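See structure below.
Apart from one protein chain that is not included, each protein chain of the complex appears where it belongs.
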Amino acid sequence: MEMVVSILAAAVRSGTPILFATLGEIIIEKSGILNLGLEGIMLIGALTGFSVSLVSGNPWLGIMAAFILGALITLIHGFISITLRGNQVVSGLAMTIFGTGVSSLMGKAFIGKTIPGLLKTPFPVLNRIPFVGPIFFNHDLLVYFSFFLVIFLSWFLISTRIGLNLRAVGDSPRAADAMGLNINRIRYLAVAIGGGIVAIGGAYLSVAYNKMWTESMTAGRGWIAVALVIFAIWNPTRAALGAYLFGGVEAFQLRLQATGTSIPTPLLLMLPYLLTVCVLIFISIGKGKGILFGAPASLGQPYFREESE
Amino acid sequence: MNKWVWLLILVVFFAMGSVALAFDPIPAEDLKIGFVFVGPVGDGGWSYMHDQGRQAIEKAFPGVTTMYAESVPEGPDCARVMEQFVRNGAQLVFATSFGYMDQVIEVAKKYPDVVFMHCSGYKMADNVGLYFGRMYQARYLSGLVAGSMTKSNIIGFPAAHPIPEVIRMINAFTLGARKANPDARVKVVWLYSWFDPGKEKEATKALIDAGADMIGMHADSGSTPQTAEESGVYVIGYNNDMSSYAPTKCLTSSVWDWSTIYVDIIKKVIEGNWKPIDDWWGMDTGIVKLTSFSQDVPEEVKTLVQEEQEKIINGTWDVFWGPIKDQNGNEKIAEGQKMSDQDILSFSWFVEGVEGEIPVSQ
Partner (left out) sequence: MSISVRVDKRTYSSWFLSVFLPIISVLLALIGGSIFLAFLKVSPLQAYRGMFQTAFGDWYGISETIVKAIPLTLSGIAVTLAFKATVWNIGAAGQIFLGALATTAAVRYFYVDNHWMMFFIMFLLAGIAGGSWAAIAGYLKARWNVNETITTLMLNYIAIHLVDYFIYGPWKDPDSLGFPMTAPFPEAARIPLLVGTRIHYGLFIAIFFAIFFWFIFRYTRWGYEIQVIGESPKAAQYAGIYYLRYIVLIMFISGAIAGIAGMCEVSGLQGRLQHGFTAEFGFTAIIVAWLARLNPISVMLVSFLIGALQVGGESLQIVMRLPIASTLVLQGLILFFVLGGEFFRNYRIRFIRGDER
């Protein structure tokens, strides 16, 4: 039982950076923009978060700086995708390459340093609930913020005017335009805010989780987030489940080794990916044949006001 | 862009390339050395320590020029990197990872006048020599500390890949731990990565959850000691001094110092005395050592380490001299027998006291 609790707690802990990235990408994709540059943006967020925390002595300053820089960087992709109507797949890939390179270059001065970072702050009262308490409420503040973000986004996308506008822009830009919405402005905002949140995911890694900076420290989490957005069918709550599933399987595999198993490790390492595919198949069969439910219909396509259908 | 555009661009580049060639200067006659690193020099671990060695060369021999390439993947790419070094005038090339082996031999054949030194490999040639350090000796000593100070008798060991080098380290560490404390057990978790701070953290936590109150490590980031410090558990560092990551919990670290062997090799090449040999230097040369102990280490443990270290440096005893039993209790090395270097280099079984699996070949 204790083992289960510790695995689930680890799931939450290591799933959080993926969760931030997924949530940020959901916002971006809901507006109709496809962004494959998550790895690069996370790395820039990680470096910014770490360096600013180190220099200023305040981890929250670092996290905010990461948000701002992440937003700015993603706006490049936004500019190419929205105003220049460029190919979003390639722009995203270019962002990954660029972000990886820039963070590695600028980060050289920070290798080997550590910061106190964000400390674990047990959530009063809630963390004493048996079972649930130690799993969810014994982490640092940024993790709690991610919970808040999930709940907030769920509500925002469904129940607020702006949220609905966002979804309209992504699902049917022509109709949204006819309604009088400013497509470009909404998309730019989505890209900026979403990009900032993705960067917070990276900052979490360097400021709260590992409290250090190393090259390529995201280790592919950005790509997992890209997949998780689809896996979650663009729903923030399901995104959380997916992120924790991923973190959990890895924690599970390690604990299995620690307690002794003869299953070859590489096979264990396959588990999170296999599970993702299986769950996805299960969901898709359930939904029956047809268009992928929940995908913003205009995802990846630039918008032209004057274009005739 | 259509294909004619690409063709046009290609033609232009070719033209520019041949023009560029016309202005190329001739390389200088001073000794030029190339280093191939498998990771980033800033990793604070394996490649970082080699780079420190490279810098030591520059200090010791001011006329020499060094070049390096970092994060070169093991495989065909490094052949090109080494060729580029030679084409840029290198007369000595250091390949600092096992996986470069095939390519070192391949490139060395093409350039018989260039000296190639391969670290941790096993293939030599007329112009290819080997070099390595007996880190296992330092590991053994650090194991003594670990065994002495564990109370739960479970020592956790996040390890990168199940290759002989790592297995050897774990074995040496365990032999030391059990010498100091016959009830100690070492639990191994495989990361399948040299460098993944996230995984290292989770592996450390998993081992702590499984009862470990002492952590060893064989990986390249500072995540393991950091996690140990956070969890209030002692840790033994590796590669580099890990106390910056674990200021109160790092008892000691077994570290590399490549400067002495590098300087020695350069001297031989400059003086013309270089021969292809398998240079596996021991602790007596300073290539491997322990960092200073933390204040938590009691005097009697320090004394024990001192004594064992004396024996190794004097040559009166070494880590892999019998008797040694394997995981299942069978005696593999008898009393009075010494394991050959060949066997030590190809370690494929765990000693008694290690809990973990090694994949088997068929």
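In order of appearance the chains are A and B, and numbering begins at 1 in each one.
Simple rule for what comes next: a contact is a pair of C-beta atoms (placed from the backbone, for glycine too) under 8 Å apart; a residue touches a chain by one contact, two chains touch by 3 or more.
All values reported here derive from a predicted model rather than from experimental measurement.
For the options B:45, B:133, B:147 or B:162, the residue in contact with the chain missing from this view is B:162. The chain not shown here is touched by just one of B:55, B:71, B:152 or B:260, and that residue is B:71.
Residues 1-10, 13-14, 16-18, 20-21, 23-24, 34, 40, 67-71, 73-76, 79-81, 83-85, 87-88, 98-99, 102, 122, 161-164, 167, 192, 345-348, 359-362 of chain B touch the missing chain (whole complex, contact as defined above). Residues 40, 76, 80, 84-87, 89-91, 93-95, 97-102, 104-105, 108, 215, 220, 223, 226-227, 230-231, 264, 266-267, 269-270, 273-274, 276-277, 280-281, 284-285, 287, 289-292, 304, 306-307 are the ones on chain A that touch the missing chain.
One rule holds in what follows: only the chains that are shown with their structure count from here on.
Averaged C-alpha coordinates put the centre of chain A at 35 Å from the centre of chain B. Chain contact summary for the complex, chain A toward chain B: residues 2-3, 6, 10, 14, 104, 107-108, 111-112, 114, 205, 209-212, 214-215, 217, 219, 250-251, 254-255, 257-262, 264-266, 269. Those residues of chain B that touch chain A in the shared complex are 40, 42-44, 156, 162, 187-190, 192-193, 195-199, 201-203, 205-207, 209-210, 221-223, 226, 244-245, 355-357, 359.
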